[in-house]
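Complex shown without one protein chain; remaining protein chains in place.
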Amino acid sequence: MKLETKGRFSFRGGVHPPESKSLTDEIPIQPGPAVKEVGIMLSQHIGAVCQPLVRKGNMVQAGQKIGDSDAFVSAPVHSPITGKVKEIALRSHAIIGRSKAIIIEAYDYNPTKRSYCKIDDDFDENNYSAEKICDSVRQAGIVGMGGAGFPTRVKIEPNPRLPKDTLIINGCECEPYITCDYRLMLEYTRQIIAGVKLARKASGCSRTFICIEDNKPKAIEAMNEAVESFGGGIQVVPIKTKYPQGGERQLISALLKRYVPTGGIPPMIGVVVLNVATAAAIAEAVVADLPLTHRVVTVTGEGVARPGNFYVPIGTSVAELIQFSGGLKEDAVRVILGGPMMGIAIADLTKPITKTVGAIIALTEKQIGGAKFAGRQTPCLRCGRCLEVCPENLNPTKIAHAVKHNLLDVAENNYINACIECGSCSYVCPANIEVSGHIRTGKMLLARQKKKIPD
Amino acid sequence: MILADIYQLWSSAWPAGLTMLGLGSGFAVVLLIASIKLKVEIDPKIEQIHGALPNVDCGACGFAGCGQYAKAVSENPEFLGKCAPGGPETASKIALILNLQISDSGPPERPIVHCRANTADKTLYGKYKGIESCTAANSLANVQACKFGCLGFGDCTRACQFDALEMVDGLATVNYEKCTGCGACSRACPRNLIEMVPFAHEHMMTVACSNKETGKTARSMCKVGCIGCGLCAKKADTFSIEENLAHLDYKKYQPTEDTETAINKCPTCVIIYVGKSAPPPRQPAKKTAAAKT
Amino acid sequence: MSKIRYFIKQSWLLILSSFCFGLLLAIANAAWYPRILQNEKEKLNKLIVGLVSDANDFQIVIEDVNIPGERGKIIKTDIYKVRNAEGKTAGFAFVGIGSGFADKIKLVITIDSKCEKFLGFDVLSSNETPGFGDKIKEKEFRTQFKGIVAGNLEIIKAGEAKNGKVMAISGATVSSESVVKIFNIYIDKITQKIQEAGLD
Amino acid sequence: MRNTENEMEETRFENITVAPAPHISRPVWTYQVMTDVIIGLVPAMAFAGYYFRIHALILIGTCVISCIVTEWICNLILKRPNSLGDFSAVVTGIILALSLPPGLPVWAAVIGSAFSIAVGKMVFGGLGSNIFNPAMAGRAFLAASFGMMMTSWTVPATINPAMPEISAVNKIDARTQATPLAWSKMAIKRKEPADVVNEQLKAMLMGEVGGCLGETSAIALLIGGLYLLIRKTINFHIPLAVLTSTFVFAGVVYLINPQAYIQPHAHLLSGGMLLCTFFIATDPVTAPLTRRGMWIFGAGVGTITMLIRVVGGYPEGVMYSILLMNAVTPLIDRLCRRTPAGGKPSV
Amino acid sequence: MTTKTTEGPILGQTFIAGLWRENPVFRLLLGMCPTLAVTAAVKPALTMGLSVIFVLVCSNIVVSLMRNLLKPHLRILMFTLTISTFVTIADLFLRAFQPVMSERLGPYVPLIIVNCIIICRAEACASKNGLVVSIVDAVGMGIGFTLALCVLAGVRELLSTGMIFEAKVMPAWFVPWAAMSMPVGAFITLGLLLGLVNKLTKGKS
Partner (left out) sequence: MDTLNILLVGFISIVIVNNLVFTKFLGICPYLGVSGRIDMAFGMGMAVTFVVTLSGTLTWLIDHLILMKMGLEVTRYVCFILVIAGAVQLVEMYIRKFFPSLYESFGIFLPLITTNCAILGLCLFINLWGIDNLLEAVVLSFGAGIGFTMAICIMAGIRENLNMADVPESLKGAPITLITAGLLTLAFMGFAGMIR
């Protein structure tokens, strides 16, 4: 059988930003720096904030649970290293500004020791009951590692009100620069497959797809091979390369031609979408009983001296990682957590990474728009490019202008809340308007307004 | 002769006069009956406002007639000055009608900005190059070190209808002469820095900081941030310390010697006076020295 | 009884003043109406005198002639007889109405005493586009109608203007056409009426 | 290479900037879009230069320069940053010039340009805010003010003897000629056959007829339009809708009475139809945003144009139909509001 | 009764208010219909202005005289009746003594009835104030209205014919802008004038 690597599935809209993945896609995953100190954020993801289970001065073991919450939508945090709790203090957080973190001083940490667990050939997911899988996933503190960080247990746990039939494993990695999932798919293929099988078992889905963009033929090949030898009933689907193909709503509409209702979540139409890294983490948690304490982070970008993919403990500071990959170049002007389309720019590099950070990218002036008129907005031409690329079929320019002129009701009437903030509109705008920035602002203003003035 | 003229005029004029008489009385009857039979009960406040309006139904306010305008004003005082025929006179009358309901509950509320850091006082991180709006900037963690302080992009100044706020060197500053206490700025601030407090006195004492960091971190972030040392709480009992931050109970606040001591003892000078004719805030002694190094 | 009293109490002012105002109006009307009539007559007179060279005075000879207008509409008009100083008939005049480019056009049209030739026309009122359509008021256009044979006229844009052909105003063909149309609608019926009445 | 290790406490760099996502953008700028339009207009300008020689040069130059100057002055008065860099004033100037009759005096062109930019664009807040196409607003103002000048057409330098001259109307300038549309209009009114126009198809394709500077040569406009379509500066929706609706309307009228009305393709080639189709109706600022809106807009332009040409008071209706459809564009946009891919939110 | 010393400045203020601060056209945006319709030339504009002054003064006098007798439900009806009577008289007068102007103004003379300025002043001023104040207010407002009309008409007449008050002003080479005498000219001139007024008064109020 000849392997088909050309993607046929796609969604409406989207853009083709320069991929820039060649910086790191041939570099295997390496062990990270020998950290002296990690900061474990108590707020790592969507959902309730964890309460610390340790106090200042306590000794903690690697893998020890140090924070948890009773809420349904939550996941515990664990210490990645053995050491002493130095303090529990506010640390810079990418999304909410400052957040409580447990600072742990490492005690003789050796980065080369820890790696993904081995999956034996005789692995059989039927050895584990669905409840056991869900419980392990919850105990291991696994959250979606693609970006949003929704607690995985909540996703895969069977819900009688929303029966699930399809499991989609998201290996698209549509954001430019990032290669952590790609490397994972090449190097830890079996772990991923094992995780997929476990997730399928837990969620009771009948169909399982692994979706990979067709600009990663090697990954598609590797996955196919592994599926043939190891995983029955799993289908590897090449998908057209387009941003934001990795968004779960886009992926579902591309693959199944089904649409997640606006403001809803995939389980509403019986679909579970998991990131490949999450799948690997599930395998680790269930098979080797290891909590989610390490992840692969791509440190890349033209502003970094030696880009690479590193397997690092969660809580490592950005500065340390950048330092480990050779430090920032003189002309680096922006450091981003996440991809260049949706990631968050940071200036405070002491920030510890969280479970959801897949990449640290340092860009130079050239990448962030070194052209003549960069940084200067010109008026909106109503050229309609943003409408064409909008994957959610919205009218971004109208929403953005309504927000800009403080007409929130107009913005709401044009479905501001359906925006997924993929940034495609800002990317194509010839007038350099921060369309998605305005829309995000508008969402916040609207939420504020609703909170302030109850009906 | 004159009599004949008058007679002639009369003879030509009486039909017109009678027609108008009939028309006038007819409408008078119909409208009177209608006004009694078809009366609809409406909110007395709206009726009061309606009475104060010119009742020209000119539409200059953008609403469909005076009745609609009265209703709109009673619900949202922002539309106060829209009546062109009535002018400021009517506006003040309506304000009176509306205020009668509000002003019983103590002194008027005025906004207080809980931050006093100018651009020079703050520790800044990278340059912000995005949308000029606090809400947008607030979504990015690293516009400035202090997560709690004024961002200085002026969401509040834009929200203010009365031009009563301005950005002075990156800090929102209230002009209490112009302020009407509508609270729009308080609603606009994404960091909830602006609090509406009862302004019982000409000028109020306030803790001009919202930083809940520990003293050391706060000091590293801002030259005029509250370090939670508790000196003020020791001096005056209207002060308290919660989460590394001094609080002042504005409802209990009375200018006394104790509060005066507190303001003078504060090591980082975060306790200041605001309001009409407020004295200029104390400057931290180290500021100039620190700026040099 | 009390109802009537209530009513009177509420509205005596309105009733009284409406009566007074009615009287006031009637008096003003009585005082000025003759003048208004005279104004109208003077205006017509002025126009007719400008058209018929030896006109002295004029009077209505046939009232309410029914003209079959556009789209089956019946228009009423009066025919005036224009007399010269000697009291002889110098020609006839009538008011013609038709729709122009923007609004109605009202013309005074004169024909000679034998109903053979037009003596010209003038505009009583029109609301044509300034700079274009309102050029129908100007002499260049109006003189074309002087002495033209009283029959169906035609508007042309190019060529020679003779034998019942009238050159349109450049850029205002519609207005020019409207004028000609008014001529064409009226002329047959008017001639017929005049001849029937034997008023030569 | 900077040492971040020693600065762990205060790790920050002066030149690091923060901004909301996305952090990269496609380098296509407004001025490039406008440049494309200008390039698309080059063939039309070249043909105009060939047929009308010095007239074309003077008019295009005057319009472009006075548009630029007006925009500059308006920016000064309104205290706005200089907006000449987006080249939109140049585009407005060229389109206005191309839609003027070649013999128009220079001062009238200056007034038209000034009106276009000042009233048509700057009072609304400059590029992107204007409701009406500035060039068409300026032309409409000129047509209302100086109707005579706007309807006297100088014969192209390469005289086409087949088109009848109408020297008698305008005695001042003998070298004027009726446009095909004016001729057709007269034929309609006088209930004469319109064969004269139908025989002129080749001349109309090449531009050897009377008319506005850039309107006469259909082939030049087609080349320019094709360029814009290939460069994806414009979408095909509006041009297609305009041409189709015009063709259908004209075809129906022609089938009803082939004697009185000119052929449908003559309608497409004549007057400002092609200039409008490719360069004016597609002006993104004043056209609807959605595809469905574009279809409605284009069909509206075509239909109103034909309505005016066939039953209206003017021989040519492109300008008015554009302005009218510009006016209803907000309503069209409201009608064709896009719904999210996931359907309307349930709440 | 108030004493002379306080009444003087009040009267003066009332008068001045109508001219600029509360100018009915430029500041209150009332009576837009005649403002636009009759301002193609100065002469009809002036005629219209004078008619409005006449109606305004008369109705203010009448309303002021009977202000204490008005009953709420019939108040507006009373005003309308008064105004329409005086408008009819003005119309008759124009037809009798200014036939040319009367024809030129056409239905816009009777439309003074629905001119918001008049009913607005009757309501806002005359029904609350004494005779003298009402008259002064009416005259002030009327003159303000007339002035605004004349300014607008002046600009339009100058550009559309090259003349002002039917006297040639522009040099011979000037070609009239016909559009200025059309509705377009009316709307755009008034729009730009209002913008100018806004700019001039910005920050003062």
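Every chain is named by a letter (A, B, C, D and E) in the order it is written, and numbering of its residues begins at 1.
Here is the rule we use: a contact is a pair of C-beta atoms (placed from the backbone, for glycine too) under 8 Å apart; a residue touches a chain by one contact, two chains touch by 3 or more.
Everything quoted here is computed from the prediction, not taken from an experiment.
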Inset, instruction - Please provide the labels of all shown chains that the missing chain touches. - result: A, B, C, D, E
Inset, instruction - For the chain that's not shown, point to the residue among E:Thr14, E:Thr47 or E:Ser84 touching it. - result: E:Ser84
Legend entry - Residue of D:Phe52, D:Phe87 or D:Phe132 in touch with the missing chain, whole complex considered: D:Phe132
Inset, instruction - For the chain that's not shown, point to the residue among D:Phe47, D:Trp153 or D:Tyr314 touching it. - result: D:Tyr314
Legend entry - Residue ranges of chain C at the interface with the undisplayed chain: 21-22, 25-26, 28-29, 71-73, 97, 99, 101-104, 129, 174, 177-178, 181
Inset, instruction - Quickly run down the residues of chain E that touch the omitted chain. - result: 29-30, 32-34, 36-37, 76-77, 80-81, 84-85, 87-88, 91-92, 106-107, 110-111, 113-116, 119, 179, 182-188, 190-192, 194-196, 198-199, 202
Legend entry - Hidden partner chain, residues of chain B it touches: 15-16, 19-20, 23-24, 27, 30-31, 34-35, 38-40, 56-68
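Just so it is clear, only the chains that are shown with their structure count from here on.
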Legend entry - Relative to chain A, chain with the most remote C-alpha centre: C
Legend entry - Dominant chain pairing [most C-beta pairs in contact]: A-D
Legend entry - Rounded Å distance between chain A and chain E, as computed from the means of their C-alpha atoms: 69
Legend entry - Geometric centre distance via CA averages, chain D-chain C, whole Å: 44
Legend entry - Whole-Å gap between the CA centroids of chain D and chain E: 42
Legend entry - Residues within chain A bordering two or more other chains: 344-348, 434, 437, 440
Legend entry - Residues of chain E touching at least two other chains: 73-74, 77, 81, 176, 178, 182
Inset, instruction - Write out all the pairs of touching chains, ordered by chain label. - result: A-B, A-D, B-C, B-D, B-E, C-D, C-E, D-E
Legend entry - Sites on chain E touched by chain C in the complex: 40, 62, 66, 69-71, 73-74, 77-78, 81-82, 85, 88-89, 92-93, 95-97, 99, 103, 160, 176, 178, 181-182
Inset, instruction - Quick one: which bits of chain C touch chain D in the complex? Just the residue numbers, please. - result: 101, 129, 131-132, 157-160, 167-168, 170-174, 177
Legend entry - chain D-facing residues of chain B, complex: 125-131, 136, 139-140, 142-143, 220
